Structures are given as structure tokens and as C-alpha cells.
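Heads up, the thing below is written out as C-alpha cells.
Missing here: one protein chain of the complex. Every other protein chain is in place.
Right after this comes chain A.
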Amino acid sequence: MVISILPPIVHPPTALISQSLSSCLPNLLTPRSKSTPRTSKARVFTQSQTLAILSDPHVLQLAETLEDSLQPSSSPPLPPLQKLRDISSQSLLSTSWPSRKDEPFRFTDTSFIKNSHIEPISPSESQSLASLPVSSDTLLPLHVTILDGYVVDSLSQLSELPDGVFVGGLSSLNSEVTMKRVSEYAPNFQGDLFWLLNGVGAPDIIVVYVPEGCRVESPLHLKYFSLKGSEKDSKILPISNPRVLVLVEKGGEIGIVEEHTGVDETDKCYWANSVMEIVIGNGAKVSHSYIQTQSLDAAHVKWTSVRQESTSIYELTEVSTGGKLSRHNLHVQQLGPDTVTELSTFHLSIGDQIQDLHSKLVMDHPRGVSRQLHKCIVAHSLGQAVFDGNVQVNRDAQQTDAGQLTRSLLLEPRATVNIKPNLQIIADDVKCSHGAAISDLEDDQLFYFQARGIDIETARKALIISFASEVIERFPNTCVQNKVEGLVRKLLDPTPSSR
């Protein structure tokens, strides 16, 4: 069992942040200015003028491949998409492939992607496969199917959307007013290499727009399927770059269920490089369910970037079980007072795989509330879990109430978990709590089952499931809850013989 918990960093209001941070958190110290060039050999903090010199040829080549793959259509891309592409390719010039020496990738080895031959997937390939019965399962009435990053209208059901709500590709957005709003917001640069590659490679921006005061009753299911995959050991990774912008105006409300999955049982190799940006207006609410069950040979890199205006509510519930390499970058920024953020995530590593959550929550305004619960189970001796949970409570964020709790369960001898909870508190009138625990199952609990006649294997399974349930129970939709629970049960106990 390999465990590393880095000491949580809690700064009193007047702490000498630069000094204490620089020793252990070099990269989190400086605001993430991505214009800072780096080489993979050494971190060189130089001025942005020298950018071009430090370009990473590998990255440039990949960016070029992605650009070339985009269909030259008759009309030029719409302004928001063009803007996104411009900003992204510009920044890519100065971005190198992350190495283990870069703090955000210290425990997450991305060389598996780097060493593969990346092949963009063209829309025709996907559309021809659209006849596959990938959409027979209609968990929720409102749904959009996204195959390898492309919306498939024939497999989507949106007829019950309230007036003024738009869901679909930017290219099919007809309302000028909505287009204007979308242009104002997208894109908001703050990501890393993967964010930028998505910006260059995304064929379209899929927009979810909820107008002022509108409550969308039924949750919207975004079904992302990765159809195209290569054989294991082929060293070829077909890449998809789905990009979604969720824009909920003042007082609006919507539930989003994001589900990322492969299509068949056999484990295909592919790279899903997905980005979702969410903008939540004053007093608006987004309840976000995120389920990731990709192939165990796939790479899944995901950005979720959320901007919350005052008195808004954002609730995320995540369960990730798939991918050989799965990385979720979750950034939430509270942009006004009295804002509520709740993050509940569960990661499961049942094979030779890595599950990584890098979350960052920035609280800049008074009376913000945040609750974060991260749990993970590593059930394989080659399995790994990584959690870096940063919470910043800045100077003006007085009377903030921030809580972070992480628990990990290691079920095999060499299972690995790397945990770095870190609270950075600069305001002085705040209530913050955090906790990190790594454990095996509780003996007393196991014995309680046995004392009632339940054999130890059944008891173990029940306790492991119960560990995950704490997060699964938070999915607001019961259909989603049941589906995910069934799935997690199956993964943890592939042979449900004895019960």
C-alpha cells in the first residue's frame, strides 16, 4: 500500500505565503498565468517575449494535426468558435507537454498519451456509425447524444424544452440574442495544455442556454459516446474534443447529467478530451451530475470550469470508474457574495488505471459556502488515485464557510493514493474545516455483520458499496442514482454469485 498525504496547507491571514508555499507548492503559488513558458527539462520562468523559442514541437505538431482535421466548411466559423480557436492556438505556442516535474502532473503520468499516435476523428466516420443502437437506453426524457464529440440530432430528444431554452451546436443557434450572450462569455481561458488542445480541436461549441428566470424541470442528459477506438497496443489514439458551454441566466435553473462512456464491452483505446464551461447567473442554480465509465484502455481528460455569480448554487456529483488514465480538472470560481458550491466526487480504480481529480475552488466574496467531499477506492495493486484539492479563501471572502473532506479506501497491498488537500486562507473571519483519512474497512463494522450471521466476504462487499454510496446517494435523480449504483456494484463484484 502506498500512501502519500501531503500536509494540508492552511495559511493564517498574514502568512508569508510565498515563502511557505514555494517549498512545497511551486506552481500553485503563482497565479496560473499560462503565458509562463516551460520546458519539460526545467521550469523556466521567463518573460513572455521569448515564447516562440520555447515552443514544444510535439505540442505544435499535435495542434497542427487537430487544425487540419477540422472540416473546411463553406462559411467561416462563427465568432465565438473562431475566438476560441485563436486564443487556444496562440497559447499552445508557449505550452509544453506536462511532465512529472510539473506540480499539477507530479503523480499523473501522461506519457501514455504523449507516446501514442493521435488521430482526430472526422464527423463522417461517426455519423456512419450512428446507426448503432447506442441510444436505446433512454434514462431521461431530455437528451443529446454526442458521438466522438459530434452532436447526433437523430439520437437526441429535445422536444420538451421550455421556450427560450437552446440546446445544440453553435452552428445551429438561430437566436441573435442568445448568440450575443454566448459571444460575451466564451471563451474564458484558464486551463492547461489539454484545455487548449480541446480549444483547437473542438468541431463546434455545444451550447446549453437557459434564459432568465427559466426553470428546466427535467434534467438534460448529455450522452457522450466514444465510438471509434483502436486495438490495444496499436499505439494509435483516436481523439475527440467535445466542448460544451452551459449558460444559465439570472434566476434560471437546470440539471445537467453528463455521461461519458465507450460503446461496447471490449476495451478500446481512444482519447476523450472534453471541456465543459458553466456560467451561472445571479441566483441561478445548476445541478451537475457527471458519470465517467470509459473503456479501461482509454484516456479521459476532462475540464469543468464553473463561474458562479452572487447567490447562485452549483452542485456537482461525480462518479468516475473508467479510463486507463482519467483526469478531471475542476475549477470553480465564486464571483459574488452568498454563493454556494457543493462538490461530491467518487473515484474507483479497479484495474491498472489512474483516477485523478484536481479541483480548485476560489472564494473571493463574503459569505460564500463550500462543501467538498472526495472519496476514492483503489481495488487493484496497480491502481492509483490522485486528489489535489485546492480551496482559496481570499481577503474579501469574510464569513466564508468552507469544508473539505477526503477519504480513501485501499483494498489491495500495493494500491496507491496520492492526496493533497490544501486550503489557502487569507481572509480572517472564516470557518474552514478539512480532513483526510486513508483506511481499510473497519474491523468493528465487519464483525457486526459476522455477529449477525453474514459471512465476511458479503460483509466486505456491503461495506465497500456503502463507502461509495455516500456520494452516489447525492445524485439528485433517482434513475441516475440506481444506474450508477448498479454499475459500481458490478465493478466491485463482477460475479454476483453468493448473494
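Criterion: contacts are C-beta pairs under 8 Å (C-beta built on N, C-alpha and C of every residue); 3 or more make two chains touch, one makes a residue touch a chain; residues count from 1.
In this text, contacts and distances are computed from a predicted model.
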Listed names "Anaphase-promoting complex subunit 11", "Queuine tRNA-ribosyltransferase accessory subunit 2", "ABC transporter I family member 6" or "Ras-related protein Rab-2A", matching UniProt entry of the absent chain: "ABC transporter I family member 6"
Which residue of A:Y150, A:F194, A:Y224 or A:F467 touches the chain not shown here: A:F467
Residues of chain A in contact with the chain not shown: 442-445, 447-456, 458, 462-463, 465-470, 499
